[in-house]
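Just one protein chain is left out here, and the rest sit where they should.
By letter and in written order, the chains are A and B; residue numbering begins at 1 in each of them.
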Amino acid sequence: MKIFERFLTIDRRIIFLLIFIGVALPLIFMITFNLEVTENVQSVYELLQEMEPGTRILISFDYDPSTKPEIQPMAIALLQQAFTNRLRVITTALWPMGVQMCNEAYETVSAEYPDIEYGIDFINLGYKSGGMVTINHMAKDFRSTFPADAGGVPIDDFPIMKGIKNFDKIGCMISLSAGDPGLKQWVMIVHDTFNKPVAGGTTAVQAPTMLPYVNEQRQLIGLLGGLKGAAEFELLVKKPGFATKGMGAQSIAHLIIILFIVIGNIGYFVTRKQQDTIKSKKP
Amino acid sequence: MRVSVFFTLFILLLSLSLFAQEVTFLAQDNPNDDGEAIKLEWVAPVTIFELVLARSEDNITFTKIARVTPLLRTYIDDENIEDGKEYSYRLAVINDEQEVEQYYFSAATASAQWFNTDKISLLIMAIFLASAIVYFILHARRGGRLYIRKISGLDTMEEAVGRATEMGKPIVFVPGIMDLDDMQTIAGLNILGHLATKVAQYDSTIHVPVCRSMVLSTAKEIVKESYLRAGRPDAFNPDSVYYLTDDQFGYVAGVDGIILREKPAANFYLGAFYAESLILAETGFESGAIQIAGTAMPTQIPFFVAACDYTLIGEELFAASAYLSNEPNQLGSLKGQDVGKAIIIVVLLAGVVLEMCGVHFLKDFLNLH
Partner (left out) sequence: MRRQIPMIITFLVGTLIIVSEFIPHKPFGNLSTTLEGWFLIISGFAIILGQLSLFKVNIIKIHRRTPNWQYYIIALVSFSIMVLCGILWGTQQQPGLLTVREGMLNFFGYKPFDYIFKYFFENLSATMFSLLAFFMASASYRAFRARSPESTLLLIAAVLVMLGRTTIGSTLTGWIPNSLNFLQLPKIASFIMKYPNTAGQRAIMICAGLGVIGSSLRIILGIERSYLGGK
């Protein structure tokens, strides 16, 4: 019976060690599990799949390094799908570090697509502060909001920006958002005013707050939520990456946590029963 | 021949007139602003290629302000608009060949409003809530009896300080990671005042590592005044309140180090926290300290509940100072808040019922534009 008492007082270093092993092994050995694609992720995939080659899409990088593990895989997978389908990608950022996230994602993906040319198939317009005010200005006059790209080169020099004055010529808008400003603001302007399709990618914590926008009015076409959403999207584009690896690690880690919860509860119930038995035997 | 020519001309005129009738353009003062914007609205067929807006101050020379689409329907002109000045606007309909087909004109005078009518529902709710709070404050002042439920975490504060004194160990107080403009930080600092008074009375030690420079100044003053009020100004150590770093994880690394080195008897986490909440709480648990946490961040409350001995959830953090002071004035305001909650519940239920019946006026009224 002592073993059950021990169940209640497992040294947390053992827990830490098992978590470390449970997270490290899937990452090192690419242990993955079957993943089912959910409706919201499928909708985002189909949105881009159905676009004509040459269509310009807008992706906004509204996150920073703290949420990079969850959102960066989405960014990479989206760029991969866009470039595979010969869509042209215009990127912006409403968060200062979003520019760096965009550069890193582009550097990663452009290595796989040597035909992709900056200025023709892709452009990074850089960061603009102001959130909703910036998006409003883009809606009124895109070119004065972003007169140059992130490197300071006038946008008139880039073929991809030809004819872009507002959101009219944008096929769809995708916001990769970790908070505020982010996806909500894009929905309010781009969908509610211009009636353009909007999709999004958020952290797992934020996803429930954005789900109400995936509704009959199609304010959001679909939503990628957390690492799982990113992994599902990688599955659809057939390019497993960090998210797919991460899901294996996340699954094993969750199982280990559940295992310890069960062990703790077994120990609790058995020892409580013992104590109740001892109490009832006392005169 | 004459008939066919006449017929063709008639059709052309008719379609032109129809086309002309289908476009409406109106300039008016942008409502609920400070007189620095004019709202332009139009209705135009979506088949139109482009629309160009231009503005004039003398109704003679027009300057282009924007190229817009028929779909947009509204444009707010807020560039260099002066309150009280009249502006003329021209909407040009452009065809595929970049030629102007038609002009439409409208004029408006920008004016500032003294009341934002979009926020009337907010004003009504604010008046209701403020009235309830003020009523109960006055009621408490007149000697009215008020029942406030127990908040275990706050009742344990004195016990925690006593424990620290007996063990000869310090107390660590973390006022969150946000700045003074966050109400949670101020609520946390209010509690620090009460706590520091007890620490001074019990002759214990307190560490207050802070994340922001403004919070440093305020916390230092609060602790100093608390020692003064307890009659122990000599015992105040100005270095007990110190700044670590603005960075979130740098700060939590620093606080963890303090907890592991100093091995405090009690840890208080009262303020605004984000992802670092569980790291702090678990490290504190490992050190064996009694832990009292309080935050209004809904995503962090579960972590504190799981890892701390006592947790103040949401409004309990803001009520703490009133609860600890036990002053009728302050307790009255807590009662007023409860009335506010009752009002909100009634409005919520009414809204749900009305929406289910397809009546949207309450939702529209409460919607802030």
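We adopt the following convention: a contact is a pair of C-beta atoms (placed from the backbone, for glycine too) under 8 Å apart; a residue touches a chain by one contact, two chains touch by 3 or more.
Given the structure is predicted, the values throughout are model-derived calculations rather than measurements.
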{"item": "Selected from A:Asn195, A:Thr209 or A:Gln275 as touching the chain missing from the view", "value": "A:Thr209"}
{"item": "Given B:Ala108, B:Leu244, B:Leu270 or B:Ala293, the one touching the chain that is not displayed", "value": "B:Leu244"}
{"item": "Option from B:Ile133, B:Met157 or B:Ile290 whose C-beta touches the chain left out", "value": "B:Ile133"}
{"item": "Residue ranges of chain A at the interface with the undisplayed chain", "value": "10, 12, 15-16, 19-20, 23, 32-36, 38, 65-66, 204, 207-209, 211, 226, 228, 231, 247-248, 250-251, 253-258, 260-261, 263-265, 268-269"}
{"item": "Where the missing chain touches chain B, by residue", "value": "32-35, 83, 112-116, 119, 122-123, 126, 129-130, 133-134, 137, 179-181, 183, 186-187, 189-191, 193-194, 212-214, 216-218, 221-226, 228-229, 239, 242-250, 252-253, 261, 275-276, 278-279, 281-282, 285, 296, 298-299, 301, 303, 305-307, 313-319, 321-322, 325, 327, 329-330, 333-334, 336-337, 340-341, 344"}
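The definition used in the following text is that only the chains that are shown with their structure count from here on.
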{"item": "Computed distance of Cα centres, chain B from chain A, in Å", "value": "26"}
{"item": "Contact footprint of chain B on chain A as seen in their complex", "value": "12, 66, 139-141, 165-166, 168, 193-195, 205"}
{"item": "Touching residues (chain side chain B, partner chain A) in the complex", "value": "66-69, 71-72, 75, 248, 275, 286, 299"}
